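Okay, structure first, notes after.
For this view, one protein chain was removed and the others were kept in their places.
Showing chain A:
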Amino acid sequence: MEFHIHQLRAWAPTLDTDEAWQAWAHHPTHLPDNNEQPSCDFLPPMQRRRLSRLARMTMHVAWPLCGEQEQLPFVFASRHGETPRTFALLSEVADQQPLSPTQFGLSVHNAIAGQWSILRGQHGESVAIAGEADTFEHAMVEAAALLSDGAPAVLVVIAEERPPAAYDGWIDDVPFSYAVALRVGGIEAHAGRGWQLRLESHQGTSTPAAWPHALDFVRALHAGDDTLEHPWKTRRWIWQRIP
């Protein structure tokens, strides 16, 4: 699979500019997550009222990557989804309280893709996936499939939210909340800034990547790395910059 990265935009608590990401890429650190969220004030309040934190993060990074009049296939990828919402709903079930219709209605994995479609008037394909630690690469496989199906470009968002404390010991790969949007196309029409993604089989145990794969990719882009390896279970994903 080969991709041209047209544009990339990422958000994490206190990291919202290219300069900030550049600095983080050279000294990646664990960021404190104090439930900060993008304001999304490009939307009127009535349209913002049902956007959760993860949805706001997604809208914030994806919004400028799609033109006003443009229709783009959309891939939403999140390994864990909206754990705060899930936990709140389960707590209400445990307390035998009636469930909030809004929360219940939005508690599906493709809810954010649906909100994107409504808010941006997108009528095309959208995909919502959850994988393992290599959810990012699986999202790129989806993008490759959409590109080979004829899409000129695909918008991919990988978003994870720091889970409630109850998930400690279960979820250990979300050091802080983050969202990464990539607008990708095929490699032919463009020169430079291309990446090849290969999958090889992987045996034995190896230490997982230090950072979530999508963040590691952002780091590599900013740091100028040419190759990245993301081993996970039987899979070894190899990212290689195409000169």
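Criterion: a residue touches a chain if its C-beta (ideal position, glycine included) is under 8 Å from a C-beta of that chain, and two chains touch if they have at least 3 such contacts; residues count from 1.
What we mean here is this: contacts and distances are computed from a predicted model.
Enquirer: Looking at UniProt, which of "ABC transporter ATP-binding protein", "Acyl carrier protein", "Copper-exporting P-type ATPase A" or "Membrane protein" names the chain that isn't shown?
Expert: "Acyl carrier protein"
Enquirer: Using the touch definition up top, pick the residue from A:Thr102, A:Ser148, A:Ser206 or A:Thr227 that touches the left-out chain.
Expert: Checking each option in A:Thr102, A:Ser148, A:Ser206 or A:Thr227, the one touching the absent chain turns out to be A:Thr102.
Enquirer: So one chain is hidden, and I want to know which residue out of A:His6, A:Arg48 or A:His202 touches that hidden chain in the complete assembly.
Expert: Hidden-chain contact among the options goes to A:Arg48.
Enquirer: I need the residue numbers on chain A that touch the omitted chain, in ascending order.
Expert: 45-46, 48-50, 98, 100-102, 105
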